[in-house]
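Note that this complex is displayed minus one protein chain, with the remaining chains in position.
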Amino acid sequence: MTTLASIIVSIAEEMRTASERGAVANYIPPLARVDLDRFGMAVVGMDGATHTVGDAEVPFSVQSVSKVFSLSMALNTMGEELWGRVRQEPSGSAFNSIVQLENEHGIPRNPFINAGAIVIADILVSRYGRENAQTRLLEFLRPLVSDPASIDIDTDVARQERATGFRNMALANYMRTFGNIRNVVEDTLDFYFYQCALTMSCHQLAQVGTYLMTGGRNPLTGERVMSERNAQTILALMMMCGHYDGSGAFAIRVGLPGKSGVGGGILAVAPGVASIAVWSPGLNAKGNSLLGTRALERLVQHTGWSVFRANPWVANPT
Amino acid sequence: MTTLASIIVSIAEEMRTASERGAVANYIPPLARVDLDRFGMAVVGMDGATHTVGDAEVPFSVQSVSKVFSLSMALNTMGEELWGRVRQEPSGSAFNSIVQLENEHGIPRNPFINAGAIVIADILVSRYGRENAQTRLLEFLRPLVSDPASIDIDTDVARQERATGFRNMALANYMRTFGNIRNVVEDTLDFYFYQCALTMSCHQLAQVGTYLMTGGRNPLTGERVMSERNAQTILALMMMCGHYDGSGAFAIRVGLPGKSGVGGGILAVAPGVASIAVWSPGLNAKGNSLLGTRALERLVQHTGWSVFRANPWVANPT
Amino acid sequence: MTTLASIIVSIAEEMRTASERGAVANYIPPLARVDLDRFGMAVVGMDGATHTVGDAEVPFSVQSVSKVFSLSMALNTMGEELWGRVRQEPSGSAFNSIVQLENEHGIPRNPFINAGAIVIADILVSRYGRENAQTRLLEFLRPLVSDPASIDIDTDVARQERATGFRNMALANYMRTFGNIRNVVEDTLDFYFYQCALTMSCHQLAQVGTYLMTGGRNPLTGERVMSERNAQTILALMMMCGHYDGSGAFAIRVGLPGKSGVGGGILAVAPGVASIAVWSPGLNAKGNSLLGTRALERLVQHTGWSVFRANPWVANPT
Partner (left out) sequence: MTTLASIIVSIAEEMRTASERGAVANYIPPLARVDLDRFGMAVVGMDGATHTVGDAEVPFSVQSVSKVFSLSMALNTMGEELWGRVRQEPSGSAFNSIVQLENEHGIPRNPFINAGAIVIADILVSRYGRENAQTRLLEFLRPLVSDPASIDIDTDVARQERATGFRNMALANYMRTFGNIRNVVEDTLDFYFYQCALTMSCHQLAQVGTYLMTGGRNPLTGERVMSERNAQTILALMMMCGHYDGSGAFAIRVGLPGKSGVGGGILAVAPGVASIAVWSPGLNAKGNSLLGTRALERLVQHTGWSVFRANPWVANPT
């Protein structure tokens, strides 16, 4: 009998031996020196049952996956007004494009491209203050995992991102001219780089993602993290925009809401079924994890978890 | 007890009395003279149970909803090679934009913007011939409905579209320069305008959509219309690109794969649950049915059919 | 003593032996089969003195150089109202770009990019009728040359341009949607392709250009061809837009108003001094004659005819 456990073991084996692995991000040394052979995966089900494989306990830089969490915090605090400062549409552009901003008067197309995530960071800095926003982010994440203390920031990554983040400086200053960045640019970017420097393991990331799997509740505590409506909104945005200009291909191949990061991590959610994290540092041409995407594709082929599938077959998580 | 029947009756009542109704398309008289007060809705479940309300039996011009069917035919005949001629990504642009084509060398961003649908038409004309392609389209659709003879083409609409379709002429000629239109431009456009001039009622349209609800089978005959894989691909594309540059908002508000037409129709599919057609001719600023979208939003609020919902509540279709 | 005669002989010698010659346009056979070694040049001074060298009597396809003449006719007949249908600014884009049209609602940036020249053709077809416009064009040109009968149309070129001119079809249809093409698209393009198929020798082309050298008069007859104001306007547009997205480099290197054609011809005008035609069929990356540009650069270096030169040295045309 095919169990979820055996499925992810076979996936890990396929990925371990894959020859084409993409290329690690090389714009800062802490990312560039990550071992291309790393592969980890973790799946947490509705009943809390957890399956891990490979390097699932090794922390990595979650980078843009963190945009899901900052968006969650901003939506919680600001509600629908948020959509006056960032739109809800796929961009059809690369993650760091500035062109669309000029044509659309400084309002980013969605909260997952860099420009949009910087606006979200600005909202959180306005709401909580620069220092406190960092604390709040950790307070948002830690209750969702079983080992809260270990979620942390790689300050070396944050520092190097800041030292080389000229394009994000450009985006932020540009939006400032339209009044869509409201704090000192450096303060907003400080929080943005801080957030991107979060490190988690697949195990932790899949645990964090459970509030989206459950429609907004922390399954460990039963407490509501956000409204069911907001959880659906975030999943919809992950589906539409979670992989930049590779989002359509991801929707076709995987069929789950997901968000990738340049560190090679992907968080994917099967609503009401599972929260999944995968990590393989090699990226494809669109900047998304090459083997991470393939691993999710395999998982969905075996489990039928695609939201587009007529007859889902739910794996027996023995 | 809230039944699906009572839900759609209450929706129809809300839409009947809505004051803001959008504006009918006015670029050709047959569309411009449609009564803004029309509203119809039909829902077909997995067991074939059908619920209709309002003008659900009145034929209307399905226009771009037909792109779902021509894409299905092209994907059936051409398979994965199709993606060499049209991409799979949201465009972030209006339905008739030509800008993206120049930057991307005549390869449309997806098969649901006009340029992409014209490529699909070209593929079908190459495969079946100009005349025969029309016959094949009807043969594809008719077995899916209970009254096959009544699915037809409004030749007046087709003729007037052709007489005023300068922008589609521009798109087709432009792609011809890149070799991505391979028939005489007029032949390809003839089929494109023919397809857009299909008329169906909500009842028929919801029946036609059942092959996407079931993962590729015609529920009336049990025959396979397309592979399960292809059915999922089409649903994913409907989710990502079915409402042009309003696709993100539709995903958030409705949470179902859907495809709109300028005639005011929308086909939406809850995989494994229901095929839904709605018609209200007034359009919003993005060219999608204003009340049609709202009706689907209400339906999903009451039924929990969003693919992003953790705990779907399936209506008791009594 | 350096005379103009000796200058152009030395230029011809340099060009004859140049190894890098660019590439002939190859989109239609009549252009593709032109001998890359051809080089001709003709200079007509204010006193009518004419200097020719090389293949100056060999007819070639003037192509876009003809846009100068159709613009002259349109400006004569329509006056300042013309600028409501085409703008006066450099495009910063390739000659056949369609992007700018979408952003600027079907109004081309200037009359020398293809879109703009098609609008000019449309204006002339509206004014004179499709057939008669052709006659009028010849009537405009022939009085300016000493051998009027020999200016003609290469009907083979016109026919082949029309058969392959999908991009111009796209541009024209696109502008039609904005109401900026007002005749049947085929009629307007017929005249456009007719005009581009004009054949002249360098000698003839330099003679034709004399009305721009003199401020609007035909030096052979003394009759006014256009107002002095309009002649200056056309020279200014040649300077600003005459070489597509290579216009700035041409202004810096040559410093004269000029207009190039894909057949390898360039008409340049030193106001009050000389009308110059040069022909070398090999094109550079921007679609302008490679050696033709270099020949003009040399001519201006030796004569000081640049309009940006403080102390012009006028050659003694012995």
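To keep things simple, chains are lettered A, B and C as they appear, and every chain counts its residues starting from 1.
Criterion: contacts are C-beta pairs under 8 Å (C-beta built on N, C-alpha and C of every residue); 3 or more make two chains touch, one makes a residue touch a chain.
A quick note: this is a predicted structure, and the numbers were derived from the prediction, not measured.
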Visible chains that the absent chain touches, using the contact criterion stated earlier: A, C
Option from C:45, C:209 or C:255 whose C-beta touches the chain left out: C:255
Per the touch definition above, residue among A:174, A:244, A:279 or A:308 touching the missing chain: A:174
Hidden partner chain, touching residue among C:11, C:197 or C:241: C:241
Residue among C:93, C:132 or C:218 that touches the chain left out of view: C:93
Hidden partner chain, residues of subunit C it touches: 87-93, 100, 109-110, 213-215, 228, 231-233, 235-237, 239-241, 245-249, 251-252, 255, 257, 271-272, 306-312
Residues of subunit A in contact with the chain not shown: 97-99, 101-103, 166-167, 169-174, 176-177, 185
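What we mean here is this: only the chains that are shown with their structure count from here on.
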Contact graph of the chains (line, ring, star, complete, other): line
Farthest chain relative to subunit B (centres taken as mean CA coordinates): C
Distance between chain centroids, defined by C-alpha means - subunit A, subunit B (Å): 32
Gap in Å, rounded to a whole number, between the CA centres of subunit C and subunit B: 49
Chain centre separation (subunit A, subunit C; CA means) in Å: 56
